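Mind looking over this structure? Questions follow.
A single protein chain has been removed from this complex, and every other one stays in its place.
The chains carry the letters A and B, assigned in the order they are written, with residues numbered from 1 in each.
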Amino acid sequence: MKQFITGNEAVVLGAIEGGAEMFFGYPITPATEILEGWINTASEDKSLKYLQAEDEIASGFATIGAILAGKKAFTATAGVGNVLMQDPISMAENERLPFVGIIAQRGGPSTGTVIYSQQEVNLTALGGNGDGLRIVYSASNVAECYDLSAKIFSTAWKYNFPTFMLTDGYLGKQKITTQLNKPIRPFPARKILKEDPENPTHIRNCFGSEPEFAKVLQRNISDYKYLIDKVAESENYKVSGATDIILAHGSVASAARSAIDDLRADGVKAGLVRPITLRPLDTKAIRSQIKNAQRVYVIESAFEQFARLLVYVVPELASKMIKVFKPAVGFTPEEITTLIKTQNKHR
Amino acid sequence: MKKEVTKIVLAGEGGQGIQTIAKVLSTALVSAGYFVSYIPQFGPEQRGTPSVSFIQFSKSEITYPKFDTADIVMVLRRRAINTIMSYIGANTQVLFDSSTIARQKFSINNSKIFAIPATKLAEEQFGNKNQNILALGVLAKNFLDYPENAMWEIISSQLGKKFAKNPDLAIKAKAAFDFAYNFQLETKKFSKPEYDTCEEIIVKKNSDRLAVIIPKYCKGCGICIEKCPVQALSFGKTLGVYGTPTPDIDIEKCITCGNCFRFCPDSAIKVSPTQK
Partner (left out) sequence: MKLPDEKFGMPACFNVKSKPSLFCPGCGESMILKHLGAVIDNEKIQSKITLAIDIGCTLLSWDYYNFDIIQTHHGRSVPTAVGYKMARDKRIVIALMGDGGAYAIGLQSLLHAAFRNDPILAIVINNTEYSMTGGQMAPTSLPDEITSTSPLGKNASIFGPAFHGPELVRQIANPKAFIARSSVSNPIMMETIITKALKNQITNKSFSMVEILSICPTNWKMNAAESFEFLAKLEKVYPVGEIIKNKSDKDSKSISE
């Protein structure tokens, strides 16, 4: 169905499609409309619950409490709120809880700008005091805000790792005419605390010795490795015969897509490889697409955050990539077109 | 050239003074001119788990606090054995407390296993806080060949505050140290510990009441004794889970007031009226 809708509105609709029942949050730009939107919806639909908590730490831990009770609960935050949220997310990561968060990226560090950036990739993917066993999607347009915010609940509850969708201020605040497709049937939630005194559930979070804790971590890591092939996703756009491949995610990928249409019209063979999951990355697809390209661009609104994740899994990128980093500043399709054309002329 | 490092593991029950003698020993080795590394095993559950410390000394610098196999292992309580067993190798010298641990617990065929009945000696001769000093005396003489007077000086400076508070403790500690320094170590292949945690329960009854004491739950805190309004409780000879004495009840004095089990943190005692 065709709608005129903002990204943050699409997040609320998508989450409900994904089976979300409870929301916990704290106001922060540019994620506030998700809190407001959920509360507006909940005032009509009494089965939806919410709490505007005293801070992001409390909203994160209350989300955990509700998840333990078997509810599809989630939170939405940004910037400094995401920093505070690492406390509950670390617990969810260790306890293998299906924690779901929408991260509306804003400029950092510190309070930075409230507008736009792609600088919360590191924090969301690898934050906390652990190894970053998390699943991170990056939405590139409003329709995807809807699709992915439904999907992340299923991924989280199926694999039991904290799961996030990255958006940004442009995506959240932009009101756009778009087609929303019916999402896949959601994977069900289940009670984690079983409420059975004969067989009580004891959630342990603090361990007494290195070997004892190492066992837990080894199990978590092996489960994480298992899900990589099942969860990792990417999209290719006009890669066939491409001499110039752009690697970008989120809003930047949307700008690149427009640029590629213009470039192709002008006879420049440009294509886009867009990871939909930043963690884990769809390594095979990325590697096979860049193999025959003459030039590979990594474009992001951050300094080396996306690039660093890529280089770890596709090391050959380190020497091959043309780095285009603009921390906390957006890209227009026109500037990407110009950039690629300039590179082509130099050839 | 391989570094000559001597590696030591000291283990016992929390509260037995394992870390105290580890600090004394480290200080002694430093003052003898060695490079020394000392680290206690630490974690959130250390209060209720055995106390272990790792010491290394060498003529050259030591960089890493832990190791796989020890040259010397000292263990004073049965509960600590599992923690330290993996540190015992073919050439490790072991000192254990034969009054709390059976020799057979060391299944390895190692001729370097020696014993002193430290807990028994402390209980019967030197005051029950001194089993660590007894062990230290043995270590100093038999394992490290450290001069007796020099070691005692370090003990008395490290424990100076405690000794000043309780001069009797200093006298008993000195006697214990001297005794242990000259003690002929046991090398028996079989021993039966007299001072191990009692697995049985203690039941006392008369026509009015029945008292049950459960040593394996008792941590020897003494709260029941403190809270008994008629002094029917006192520390006895039976040992609880941490190897500390458990209460003994005078069933005739008892008035079944319930204070002892109401206040016991560990559900280790219960008195009830006899059913008539």
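Here is the rule we use: a residue touches a chain if its C-beta (ideal position, glycine included) is under 8 Å from a C-beta of that chain, and two chains touch if they have at least 3 such contacts.
On a predicted model such as this, the values are computed, not experimentally measured, just so you know.
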- [ ] Determine which of the presented chains are touched by the chain that is not presented, and list them.
- [x] A, B
Open item on the list: Tell me which of B:I108, B:A150, B:I171 or B:V203 is the one touching the absent chain.
Closed with: B:V203
TODO: Using the definition of touch stated at the top, determine which of B:P44, B:P65, B:G89 or B:G160 touches the missing chain.
DONE: B:P44
Open item on the list: One chain isn't shown here. Among A:T63, A:S251 or A:Q305, which residue touches it?
Closed with: A:T63
TODO: Write the list of chain B residues that the hidden chain touches.
DONE: 14-15, 44-45, 47-49, 199-201, 203, 212, 214, 216-217, 219-223, 225-227, 241-242, 244, 261-270
Task: chain A, residues in touch with the chain not shown (by the definition above) - done: 21-22, 24, 49, 51, 53-55, 57-71, 73, 87-88, 90-91, 193-195, 197-198, 200-206
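The definition used in the following text is that only the chains that are shown with their structure count from here on.
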Task: Mean-CA-position distance for chain B and chain A (Å) - done: 55
- [ ] Using the touch definition up top, name the residues of chain A that touch chain B in the complex.
- [x] 206-209
Task: Interface residues, chain B side, partner chain A - complex - done: 43-46, 49
